[in-house]
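Note that this complex is displayed minus one protein chain, with the remaining chains in position.
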Amino acid sequence: MTRILADRAARLLDFLWSGWAGLAALALLFACWQAGHETWGDFILPDPLATLGATWSLAISSESRGLLLLTAQRALAGFTLAAFSGAVIGIIAGYAPAVMRLARPLLTVVLGVPPIAWIVLTMMWFGTSGATVAATILISATPVVFVAAAEGIASRDRGLGTMAEVFRYGALGRFWFIDLRQAAAPLFPALALALGTSFKVAVMAEMLANAGGVGGALARARAMLDVPQALAWVVLAVIALVVVEYGLIRPMQAEIEGWRRAAQPWGVKK
Amino acid sequence: MTRILADRAARLLDFLWSGWAGLAALALLFACWQAGHETWGDFILPDPLATLGATWSLAISSESRGLLLLTAQRALAGFTLAAFSGAVIGIIAGYAPAVMRLARPLLTVVLGVPPIAWIVLTMMWFGTSGATVAATILISATPVVFVAAAEGIASRDRGLGTMAEVFRYGALGRFWFIDLRQAAAPLFPALALALGTSFKVAVMAEMLANAGGVGGALARARAMLDVPQALAWVVLAVIALVVVEYGLIRPMQAEIEGWRRAAQPWGVKK
Amino acid sequence: MSAALELHRIGHAYFGQSVLNSIDLQIAPGEVVALVGPSGSGKSTLAHIAAGLVEPREGRVTPGYARHAMIFQEPRLLPWATAAQNIGFALRRAKLPRRLRPARVAEAARLAELEPQDLAKYPVELSGGMRQRVAIARALAVRPDFIFFDEPFTALDVALKRRMQDLVIAAAEEAQFAALFITHDLVEALRIAHRIAVLDLRGRGIAGLRILPGDPGARDEATTFALRQRFLTEDPLFRHIHDVDERRRP
Amino acid sequence: MSAALELHRIGHAYFGQSVLNSIDLQIAPGEVVALVGPSGSGKSTLAHIAAGLVEPREGRVTPGYARHAMIFQEPRLLPWATAAQNIGFALRRAKLPRRLRPARVAEAARLAELEPQDLAKYPVELSGGMRQRVAIARALAVRPDFIFFDEPFTALDVALKRRMQDLVIAAAEEAQFAALFITHDLVEALRIAHRIAVLDLRGRGIAGLRILPGDPGARDEATTFALRQRFLTEDPLFRHIHDVDERRRP
Partner (left out) sequence: ILSAQTAPRLAVYGPPAGPTITLAHAVASQALAELAGEVSLTVWRTPDELRAGLTSGAIDVSVVPTQAAANLYTRGMGLRLVNVMTNGLLYILARDGELPDIAALAGKVLAVPFPNDTPDFITRALLAEHGIAGEVTLAATGSPMEAAQMLLAGRIDAAVLSEPVASAAILRGREAGVSLTRAVDLQAEWGGVTGLGPVVPQAGLAVTQGFSQAHGGLIAPLHAALEQATAAVLADPQTAAAQAAEALGLPAPLLAASIPFANLTATPASVARPTLEAMFTLMATQDPAILGGQLPDDGFYAL
């Protein structure tokens, strides 16, 4: 029990410590931004501080928050769909090479066709609603989840499944406690990727399909050539992404990867 | 020796067999396409046969082949860059949790910022040239390679490295023969993903940055509302992608995964 | 009384290469049968088939027990679970009320001589012998009436091995469980088993069976050593167990 | 002549938990020292430190050999390489011309009693004992002058184990290599070693050393059995090796 508490405390400490590292990374980013700003001027890359100011004034306006919420909802809806379908098909393909053989070429096609070719089709199906955005996200974010799930299942340690079978785990129990647990290791980083893609594609699809939300606001700011405002929207979307990612995906991943810490505590090598 | 030959023959058979499965998948795709065509008519989704006709006439024109080659070269250049930098940074992050902590938030930002926000910057740097396209691909395709490489290295079996150390493998030898070999399992599917993304993003970036190639031709066909021609370009790009993927990535992956066949030959379960 | 386990003309092949052929074996309730045989002769494969983990190409397995457990040749621990969680893993499907599980885990760990502070360790943090003991505890935790042992005590020191053997002997005495006990250690087999089955060099059937005198619990060290010497030097059945060069004979 | 291996006041701890403490040991060229000790006492950790794989918290390791090899407690085979490739893996850094490698692999495989048809198999296709023999062959292939054996023959049948032991005895006789030989099998230790070192129950130093009479090759079965009986029943050094309950004493 104390061990578990200590474990969790270590994890929290690690989380905070990586928060520091994250701040360092962001500081780096801001430094580059500032340098770019000084090189190219306001019109290409506005002053980071001015942008943050614009971001703040957007953030305190309830209207903007509504737009952000709309886009975040769409992104999350698309992400949920993509994560679910990618994981399900990927897991099936991981178990059944026949499905894998069938899915691979389709994956290649889905991957390789530019979004511009899909967008009319999704508009036909769903009109210019949030569903179009969700469908675009589905197409963009599913492959990475699929591939991770399939690889995770295909490279599982089969010996553990056999062991579980001895102890009366049925197919479902083995899947749940053994195979899925093993697939989780590659799956979580892929989910983080898919989530980031979802937010990005949500904004892009809102722009392309003229569907409001942050994408719409960004398009408007761009049409007005209001670069700080446009960037502020981007910053806002990224902040929403960060909140969701570090509030949802990373903690779950940390739970899953806790045991690795036992082997290599605090990231110390050897 | 005979075993190796038999192995390779089995692999070839498997490859051909999965070729059949691939054909089945494509047949499925065409069936959906035909259904879409019949529902929505020529302007949304032209007749697949007409599109293939248009594709063929593009394919036999040396000018179009030049455009295709240009785009394929750009996609491959971007892919090479993305694969290389993603693998290198990912591998470093896999070894060094400190780098991982630094890279993760940057990754989130890179992932979450819509391409529209980058493209102006890259155009500032590189003008409307192939370099812009390559830079856009770099940004889009690197994360997935990074994540796979980092996960592959982080979850490696450290016991094998220790074993190699006994037999006088230096850090480089262990990296090359042990760790990289283990990371290859998740890396290759990720490379296939990155390659597909590269082709797609190459076309999109050529459209956005007005940089010629297939993207330029596609934009032109769209401007003329010549839907079959536009789709023909998309088909052509996908064919190029398939040729590169099944000529380059998949055979290497099959070599790497050969031993899994020993455990589960011909995909037979248990 | 019907057999706890009955193998009828079992045959198996990997990719056309025959591994096992017409294996017949019956184990009575409460009986411990030791299975010996050269490395690679198919003992593990047979155990997997007998436990229903591998479908045999030929023949029939008729289990007569209620609940089995297996100690695999490798520990097969879940790397993401602590030792205690690994033991507890076996209990999830054992129809044991959740609140009784910790006590059962602790009991099994005690039987396997695991110390409490080691129960919170992950497999990577355990020594080879500790891992094997976790696997043993996991099997004991479900209180099976049949156990498949696949070289279970190889990583244990003399004292622990003896302790574990005594456990098996005691259990057999009280007929708590029957067992198929794969081992290379003839002395071990002679200590714990009612019968010894010798697998043919190439898995072509059970080469022979030897019924051991008296109850396992009743044999003392001198008896087992004498038996060992006799089997190894006089009994032709054990010839290729004893001598590698015998195996090269056509 | 300087020692083949010298350990000076080695100490180690995992996360603050002390595992080894002030271990001193010297092994002469051509000498085989058996290391015994209870499960979890730190034998594997000591071998890793001695082989330079783990940095000790305290103390100094002074190797006096030219080329070492190690047989780990688990086989540690490359899953993607066949048995032959796994053996050959050790040779890549052995400064052996590439064309001589296949012959060296075949020789090592023969020494480890691996059959040619098994050399083309991947580890998943091998039995437990075969995997261990591949690991043995891999270590032998580089012709080391020092070998760390970490319970190397546990998965082998009686005949193979004896054959492998004979290999070690012969090598020691010709002073081909010195060895630190971790084993739980006292008879094995008595057959092959010049000296037996007993590790303290909690790794607090080498509890004691016993020099065995005569050359390993010269001892017959009766001698080793007698020695074993004497150590286990009379020598207090082996008390907790012999009896688990001894370990609970404070």
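As written, the chain order gives the labels A, B, C and D, with residue 1 at the start of each chain.
Throughout what follows, a contact is a pair of C-beta atoms (placed from the backbone, for glycine too) under 8 Å apart; a residue touches a chain by one contact, two chains touch by 3 or more.
Predicted, not measured: the structure shown is a model, and the values here were computed from it.
K.L.:
Of the chains you can see, which ones touch the chain that is left out?
P.N.:
The chain that is not shown is in contact with A, B.
K.L.:
Of B:Val113, B:Ala219 or B:Ala240, which one is in contact with the hidden chain?
P.N.:
Selected residue, touching the omitted chain: B:Ala219.
K.L.:
In the full complex, which of B:Ala54, B:Val120, B:Ala150 or B:Val234 touches the chain missing from this view?
P.N.:
From the options B:Ala54, B:Val120, B:Ala150 or B:Val234, the contact with the absent chain belongs to B:Val120.
K.L.:
Given the contact definition stated above, which residue among A:Ala25, A:Leu160 or A:Ala209 touches the chain not shown here?
P.N.:
Considering the complete complex, A:Ala209 is the one touching the chain left out.
K.L.:
Residues of chain B in contact with the chain that isn't shown?
P.N.:
Given the touch definition above, chain B has residues 40-44, 116, 119-120, 123-124, 127-128, 207-210, 216, 219-220, 222-227 touching the missing chain.
K.L.:
So that we can see where the missing chain sits, which residues of chain A does it touch?
P.N.:
The list for chain A reads 40-41, 43-44, 119-120, 123-124, 127-128, 207-212, 216, 219-220, 222-226.
Please note the rule applied: only the chains that are shown with their structure count from here on.
K.L.:
Just give me the whole-number Å value for how far the CA centre of chain A lies from that of chain C.
P.N.:
48
K.L.:
Just how far, in Å, is the C-alpha centre of chain D from the one of chain C?
P.N.:
26
K.L.:
Residues of chain C touching 2+ other chains?
P.N.:
Residues 74, 125.
K.L.:
What are the residue numbers in chain A that touch two or more other chains?
P.N.:
Only 263 qualify.
K.L.:
Can you name the residues of chain C that touch chain D in the complex?
P.N.:
Spelled out, the residues of chain C in touch with chain D are 14, 36-40, 42-44, 73-74, 113, 118, 125-130, 133, 150-151, 154-163, 184-186, 225, 232, 240-244, 246-247.
K.L.:
Within the complex, which stretch of chain B touches chain A?
P.N.:
17-18, 21-22, 24-26, 28-29, 36, 40, 44-45, 95-98, 101-109, 111-117, 120-121, 124, 143-144, 147-148, 150-151, 154-155, 158, 185-186, 189-190, 192-193, 196-197, 199-201, 203-204, 207, 215, 218, 222, 230-231, 234, 237-238, 241-242, 245, 260, 263, 267, 269
K.L.:
Enumerate the contact residues on chain B facing chain D in the complex.
P.N.:
Residue positions touching the partner: 3, 159-160, 162-169, 173, 177-178, 181, 256, 258-259, 262-263.
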